[in-house]
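Here the complex is missing a single protein chain, while all its other protein chains stay put.
First chain written, first letter: the chains are A, B and C, and each begins at residue 1.
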Amino acid sequence: MMAPPDQQAIIRLFGVHRRYGALNALTDIGLDIFQNEFVFITGPSGAGKSTLLKLLYLGEPASEGQILVDGLNLARISRKRIPDLRRRFGIIFQNYRLIPTRTVFANVSLVLEAMGQKEHLIRKKVHSVLRTVGLEDRDSALPLTLSGGEQQRVAVARAIVGNPQILLADEPTGSLDPSSAGVIMALLQRYHRRGATVIIATHDHEMIGRTRGRVIRLEHGRLLPQPTADTP
Amino acid sequence: MMAPPDQQAIIRLFGVHRRYGALNALTDIGLDIFQNEFVFITGPSGAGKSTLLKLLYLGEPASEGQILVDGLNLARISRKRIPDLRRRFGIIFQNYRLIPTRTVFANVSLVLEAMGQKEHLIRKKVHSVLRTVGLEDRDSALPLTLSGGEQQRVAVARAIVGNPQILLADEPTGSLDPSSAGVIMALLQRYHRRGATVIIATHDHEMIGRTRGRVIRLEHGRLLPQPTADTP
Amino acid sequence: MNRILKRALADIRDNGFLNAITVATIALAILISSAFGLFFINASRLMTLWQQGVRVMVYLQPEFADAAVEDLRSRLEKLPAVGKAVFISKDDGMARLKKQLKHQLSLLSNLKANPLPHAFEVQLRPAVRDWEEVADLAAAIQKLAGVAEVEYGQGWLDRFAAILRLFKLAGFGMCALFFIATVFIVANTTRLVLYSRREEIEIMRLVGASEGFIRMPLYLEGILQGAIGGAAGLAGLLAGHLYLSAQIDPGLLPSQFEVRFFPPALIAAILGGSMLAGCLGSLLSLRQQLKT
Partner (left out) sequence: MNRILKRALADIRDNGFLNAITVATIALAILISSAFGLFFINASRLMTLWQQGVRVMVYLQPEFADAAVEDLRSRLEKLPAVGKAVFISKDDGMARLKKQLKHQLSLLSNLKANPLPHAFEVQLRPAVRDWEEVADLAAAIQKLAGVAEVEYGQGWLDRFAAILRLFKLAGFGMCALFFIATVFIVANTTRLVLYSRREEIEIMRLVGASEGFIRMPLYLEGILQGAIGGAAGLAGLLAGHLYLSAQIDPGLLPSQFEVRFFPPALIAAILGGSMLAGCLGSLLSLRQQLKT
């Protein structure tokens, strides 16, 4: 699904580096991601997939280079505007990052509360999204009492409940059996069809094979030359 | 690899239940696992795989039924003997459970220190096992500065460094790309050949297909009837 | 606001242990610093009262006419610092002297006539605190017609006043120190609590919550904890105070004195300080977390 040239790039990276001390997690990344694209980022363990996602939502700053998200220059954004930026993203973190002291419901509703939505609306939306990921009856459980796959599904629910423009998913089905994984992937595809841009970091070549989308390969922090685009 | 009848069962479960309030995570599990077996536990998300492993190392007590590990009755074991029991196991937790304030080296060496081994021996063994999982140069990193797959490999290293009798691995390659996963699986098989009993909870049917071992299926907390044993 | 309060209360419920420890620490810290404050306030009130117990003796001229006594009394009692003026006739004076000189009575036995002058014993108003005020008063009395001499402040009382001053100095210094230390202890405790919750706060930031959204409930929580802890500390102090006051033999204390608790304004100030301290800790902690 190489985006047609007239389409708008929602995310642009120019010469981006990310260093941790002597370690170069990302080296000279130049990349455009277009509105409503479905992108896989793949590569071996430690290649820099998660780091790349982190740079987009300012989980960490780039060491060098420019990143534009929907026209915002991330290097120049003021601290007060960061929440604004992050609300454009729905993020499924590799390690889920659920709040252990809050129930499943509270973890998911947090996003909507932070947006200032009305309480009865929040309740409706959260229950609906929990139903979609198959956890409607676990809404009052604490995350640590859930199985790994259940936690991952809560993370998915939290990422999509706010109806974000861009979905960043870091290994969103790593803890799921094939059938649950299929459900989640179908969900992300449906979400994509509604107009969102979806970026998935994953090792799962099988999943990549089954799904239409651009594949970006990283190795040792560098982009590999893209194979011929597999247009839809 | 159905164990021959003369082989000794190292783990035996009789009518084991585990309930969390109204939820039955495990129902009436009866199971023998033999010395030096290689066992996969599989099943959909929330089936009870992790719970079953937790019962073995007394991460949680069974609600009902008897569990024997190497002759020890877990229901009767005194609190003081629990560390003894746990040292028979090497455990790869589903969520890794690394200590965030300690370096990779310290996380792995902890096991040997707790066994009271000599410092120079510890250093040698830890470095050797970190080399095996491909992290020899990250020994002084903190876990949260590692990628997901790197963390998982630290968890593997910690599980095997103490040379335990039984290895419990909960989704040990979920965050790994196929080639790293292959390395880890080869490691677990080598470990098995050295005489250990290996029990792996996983969704990865591909991995199960590639590896010789008994497959135990769980669904909704119940054992499914075993398919015809695939003897080596 | 209602929403923030709701979230703060939910948060307190979800973090029961942390809250219990925080409130207990605040209560203890407030208890000890205000126990000292209360002790100091009462002790210095007692000492002031004692100092005020000082009489000023006014000796009249030998030729003073008995008829003018009432006139002088009313003039004395009109002075602002004076509470009451008690007339002591020369005969009363001799009786007192005999009691005072019981071992030297032979002295007095040879006397033919009573050589003592009439006198007034002047008691001061409770508002009179300083030694200087007493000296001013004495000077004013000295000027009145018929007054021969004014006497006040025996040696031991001078010494006492100096010690009282020292006591008050140390006391105020320590009150200040204790309350500052309390603020720090409370703030430290809140910081520890938020440190153990930093992952949660980080997650809120990552899902796009604004700083205000994150902080307001935490500040409110700090304020609530400060209020509850402070109130508990003061309640404990009050209980101890009531118990101990009941134990004290009233005969030991000057009759005008009663052991008192803090006045309401001070209670309010202590609670306010404790609320502020709870909030301050959250503030410092959240600032620090932003920096890293």
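Here is the rule we use: contacts are C-beta pairs under 8 Å (C-beta built on N, C-alpha and C of every residue); 3 or more make two chains touch, one makes a residue touch a chain.
All figures in this text were calculated on a predicted structure; none of them were measured in a lab.
K.L.:
Using the whole complex, pick out the displayed chains that touch the missing one.
P.N.:
Answer for the hidden chain's contacts among shown chains: B, C.
K.L.:
Of C:Ala85, C:Leu116, C:Met204 or C:Ala232, which sits in contact with the chain we cannot see?
P.N.:
C:Leu116
K.L.:
Out of B:Ile10, B:Leu110, B:Leu167 or B:Ile199, point to the residue that touches the absent chain in the complete complex.
P.N.:
The one listed residue touching the chain not shown is B:Leu110.
K.L.:
From the list C:Ala81, C:Leu144 or C:Leu192, pick the residue that touches the absent chain.
P.N.:
Residue touching the absent chain, from the options given: C:Leu192.
K.L.:
So which bits of chain B touch the chain we can't see?
P.N.:
Touching the chain left out of view, chain B contributes residues 57, 59, 79-80, 82-87, 89, 91, 93, 97-102, 106, 110-111, 113-115, 158, 162.
K.L.:
Which residue numbers on chain C touch the omitted chain?
P.N.:
Chain C touches the missing chain through residues 17-18, 21, 24-25, 28-29, 31-33, 35-36, 39, 43, 46, 57, 59, 97, 103-104, 106-108, 110-112, 115-117, 149, 151, 156, 159, 162-163, 165-167, 170-171, 173-174, 177-178, 181-182, 184-185, 188-189, 191-193, 195-196, 240, 244, 248, 251-253.
Convention: only the chains that are shown with their structure count from here on.
K.L.:
Which chain has its Cα centroid closest to the overall Cα centroid?
P.N.:
A
K.L.:
Across all chain pairs, which one has the most C-beta contacts?
P.N.:
A-B
K.L.:
Compare the CA centroid of chain A with every other chain's and tell me the farthest one.
P.N.:
C
K.L.:
Find the geometric centre of each of chain B and chain C from their Cα atoms only, then give the gap between the two centres in Å, rounded to an integer.
P.N.:
Averaging C-alpha atoms per chain gives centres 67 Å apart.
K.L.:
Indicate the whole-number Å distance between the mean C-alpha point of chain A and the mean C-alpha point of chain B.
P.N.:
Their C-alpha centroids are separated by 30 Å.
K.L.:
Could you tell me which residues belong to chain B and also touch two or more other chains?
P.N.:
Within chain B, no residue contacts more than one other chain.
K.L.:
Using the touch definition from the top, which residues of chain C touch two or more other chains?
P.N.:
There are none in chain C.
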